[in-house]
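Below, a portion of the complex is reproduced, with chain positions unchanged.
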Amino acid sequence: MMNRLRPKDASVSPRFAGIPTFMRLPIVTDPYKLDVALMGVPFDGGTTYRDGARFGPREIRVQSALIRNYNPVLKISPFEKLRIADYGDIDVNPLSIENTFQKIQQEIETIVEADALPFSIGGDHSISLPILRALTKKHGYRQLGMIHFDSHIDTWDEYFGMKLSHGTPFRRAIEEKLLNPNKIIQIGIRGQLYNATDFDFNKKHGVTMITIEDVFEHGVSFVDDKIRNLQGDKLYLSFDIDALDPAFAPGTGTPQVGGLTSFQALQLIRALQGLEFVGFDLVEVSPPYDSKGITSLLAANLIFEFLCIIAH
Amino acid sequence: MMNRLRPKDASVSPRFAGIPTFMRLPIVTDPYKLDVALMGVPFDGGTTYRDGARFGPREIRVQSALIRNYNPVLKISPFEKLRIADYGDIDVNPLSIENTFQKIQQEIETIVEADALPFSIGGDHSISLPILRALTKKHGYRQLGMIHFDSHIDTWDEYFGMKLSHGTPFRRAIEEKLLNPNKIIQIGIRGQLYNATDFDFNKKHGVTMITIEDVFEHGVSFVDDKIRNLQGDKLYLSFDIDALDPAFAPGTGTPQVGGLTSFQALQLIRALQGLEFVGFDLVEVSPPYDSKGITSLLAANLIFEFLCIIAH
Amino acid sequence: MMNRLRPKDASVSPRFAGIPTFMRLPIVTDPYKLDVALMGVPFDGGTTYRDGARFGPREIRVQSALIRNYNPVLKISPFEKLRIADYGDIDVNPLSIENTFQKIQQEIETIVEADALPFSIGGDHSISLPILRALTKKHGYRQLGMIHFDSHIDTWDEYFGMKLSHGTPFRRAIEEKLLNPNKIIQIGIRGQLYNATDFDFNKKHGVTMITIEDVFEHGVSFVDDKIRNLQGDKLYLSFDIDALDPAFAPGTGTPQVGGLTSFQALQLIRALQGLEFVGFDLVEVSPPYDSKGITSLLAANLIFEFLCIIAH
Amino acid sequence: MMNRLRPKDASVSPRFAGIPTFMRLPIVTDPYKLDVALMGVPFDGGTTYRDGARFGPREIRVQSALIRNYNPVLKISPFEKLRIADYGDIDVNPLSIENTFQKIQQEIETIVEADALPFSIGGDHSISLPILRALTKKHGYRQLGMIHFDSHIDTWDEYFGMKLSHGTPFRRAIEEKLLNPNKIIQIGIRGQLYNATDFDFNKKHGVTMITIEDVFEHGVSFVDDKIRNLQGDKLYLSFDIDALDPAFAPGTGTPQVGGLTSFQALQLIRALQGLEFVGFDLVEVSPPYDSKGITSLLAANLIFEFLCIIAH
């Protein structure tokens, strides 16, 4: 069985050939046959500035054709250890955020019911909320911890009078007791705020923020120390591509200058080895704003690194 | 007063200079000082495929810097005859189509209350519905006629179970008695349908469809004959930029090949002289998919032609 | 069975969602379950100027998401009449034209053996030769006729001392008795030649060339008259996207100005109703040179029209 | 000698190889060895909106790699009849329009002194003035006639208080008695004017304007009739690429919608056979605004057609 879930052999079937699936993996829609379900969640109805993330899954599929099997740094091939496939996309409803959230939650519940790990590829950051709802339910309604890469805190209260958007998912998740704020670490935070009080919610609830200044000035080991506090917890991993600098990831909806380099991102992900994750998302890749696909290519590489972490 | 509402003089202030307003006109937010309010309606939450039309008003403003004053074909300068200005944008709610429709309707009511003519620059095609609601209310709830340029009929019933979207505004408008279907002419219709029955609603209600084949094979005079039937009626004008071929207007959400040329579009608009319009929209310009701004530039030119029709 | 081979319903599964297959059709790799096999042939090793056509199938898949079911001009839905699916790509060998030709011929033989009609989406124009070899073998080595849309004649003898390239397939095919030159009609021919004698081969063998001047000056009916001479013959259809003007189809390797409009292309294809085709190709879409996908979108629409011709 | 002035043989030296010269011709800087000097004039200091035409010669060289030798419509190979080469660029002064004009005039004088025909590739339209000064001097200060393709009349008086710009060259040329206004035909005129009086200068001086409406409605034969009036006159040919529609030629500084198609442009140029031209320019190609080089490719093709007219 597992033998069949391998990327197409690029020395036989050229990388430019074939129907584009994530990493040229087979399509498997039965979650019981999977350890990890790579799945698109093409919803961008939660964006407040530039949209287009609905095309994230499609373009990441295309650019992921370059991914090979073996990680020589972590010395692992995730496809050897785990049954990983392209699970397809969730059929979101671009006209209704509420209906979309129902569909996402339902699909994630189906996946986790089968004991597969859901890896959701967005779409905008609003999708994390229904995913967390499903995951928490699966895990006995116990609050999860979270590693969250982002330039933004995403714990704002509302936009345009609405509670659901790509700037609010983790406030909702904390309010709904899906996440334990003391077990949340946000990495890469930077950029202007609306007000001096924007961090108050995070501070009040004990969310750990590692700013970009922390990363550049204190290095990966500083982050590593913080991360170790989550050892033993069940964790969610949410990666907003705008954690990277726009030079490395221009294709996103609310880019913020002064961000991570691609090498730093790889280092930080590799530092997550040994933690226990119950779900992943990589969000906010907006292909219409990308430059020659470099953002989607980077996203595909980051997803591969996460798969290596899972396989470890 | 009127003297002040003129585009900046491009032989004194270069076209590339200054804050970009529609056609380099002054900003006027008091509708009582206006005959025509050029206004952005940057909502794209009704799109079913590619979004991005929320940036239509911004980019059409930018590209409209090339528009000059006088139309040598129609022999008119609209800015001499009418008080026209940049009225700004309606602050839509990207997270709620219902709330957005309320805001649009309210603002259009304000404008028509002041006896100014609203010229709405989208945004996606869903915005026509709240505009029509406001206009009809103003005109004593009498059904309006409509000239509708588009590749699509936009009288489908629903998408994803939802009644409001960019593919359904005119079905809703007919159902709500905002439009008189016998007084609707759709021009440029083409492309595949979902089903053979897609035209049934139109046919049943007596909507006139002029296909692209009609235009290319029978010419402008054929269209002109049809249009003459609307003489004397109060009309709405709705122009979806995808009426044009993607070679001329690539920057749109659901492009359809085999469409109008820019010259045909100009001819068809000029053929509208003598009709009585109570409102206009130009929709579905999606700048992220544009090529070097040619779609927005074309849109700006079409808007200018419409202003000449109004001024006539 | 047939019910399952339908494009995904876009009012349930959004067009931007899911793994991109041709026209959102199912993937079927058993030719016995198909009437028409839509298949990518991503080879561009025969190009003499700009390459990149190896990405043609991938990008046409992506852009074909906009295709709907029913053709209101021809009044037909090909998916109702025929079992059509995405057959995947042929695994060409980018390092060897000879090996690639073997693979193509072999795969086409497999398809025609199952009585399915092969519709090959290139890739460069060199691929037509091995396809014709396979088709002729299937049809008892009887020479086929051909309708060939192109700006170039593609009957040159050699480039760089080589006999196989995208400029020579039909000379080889005539020499190998795969095509009956008296039954070949080339449409859209234009552009400079290398020498005044370039047409000599065509003239000597009785190939009919309809130049772009013929099309623009004498119209579709002129072409129609010529085409009628092929009634009753078994025909191959080869469509080089550079038959279109670069304004409509910039994404191609050897673009030639002064070409067909998209509307003319649709008209000319629709004029083919009633002819009998045993195979199709659409070639020379080179996505790296495309502008916002308009060439691939056009290609997808032309493929749909051809499917309607087949279904008729 | 003449044998050496041929484009590189593309069946030996691939089109993508080698230092890019106009049409892959040899570089010849001695005008006495030439019949036609293809020369870049990369000045854009006369533009009033978008600049970038300084890169016109460079990019037209690049795209002209696709041009072949023989024109099958006019049945001529200009390279067989005439000694044509890449003469290089005039070293303009981007910081001074006056100094640039001196340099241009001087270089053109050198060329015409050698009895070579100068074909200037801009650059913006301001360059026509110093060229005309040089040509008129050569031709005994006799006023020249002119065929002028453009969307704009370019006989405005001044911009920003300056007499020299890309909008004024032909007013200056008429005032300086370089051009005989009764022998000027402008083709493709369209778009808004600054004022209703903008055409007054043209009308007063007897300049013939053929609007785009004339071309579309009355066809090439209408233009042809007008052109015949210039038979026997010494003429200058000035071609502003914005005569074409932006769909065909987006890469230009002041694009105007509703313009010529590429096929119309070819037809109109071919209609010039039999007239006597003493100089040519093709101007206003602005590569930063081009889309995938289609404007420069078109320009290269138009230049080839002009060379055929000269060779005739």
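A, B, C and D are the chain letters, set down in written order, and residue numbers restart from 1 in every chain.
In this text, a contact is a pair of C-beta atoms (placed from the backbone, for glycine too) under 8 Å apart; a residue touches a chain by one contact, two chains touch by 3 or more.
Just so you know, these numbers come straight off a predicted model, no measurement behind them.
All together, the complex described by this structure holds 6 copies of its single chain type, of which 4 are visible.
What we mean here is this: only the chains that are shown with their structure count from here on.
Subunit B and subunit C carry the same sequence, and matching their CA atoms takes a turn of 120 degrees, rounded to a multiple of 5. We define each chain's centre as the mean of its Cα atoms; on that basis subunit B and subunit D are separated by 38 Å. Of all residues in subunit A, those that touch two or more other chains are 54-55, 93-94.
Viewed as a contact network, the protein chains fit none of the simple shapes, being neither a path, a ring, a star nor fully connected.
Chain pairs recorded as touching, per the definition above, are A-B, A-C, B-C, B-D, C-D.
For subunit D in complex with subunit B, the residues that touch the partner chain are 48-50, 158-160, 191-196, 198-199, 211-213, 216, 245-247, 250-251, 254-259, 261, 289-291. Chain contact summary for the complex, subunit A toward subunit C: residues 12-14, 16-21, 27, 40, 42, 54-55, 57-58, 61-62, 86, 88-94. Of all residues in subunit B, only 10-12, 14-16, 65-73, 75, 77, 245, 247-248, 261-263, 266, 291-292, 294, 297-298, 301, 304 touch subunit D in the complex they form.
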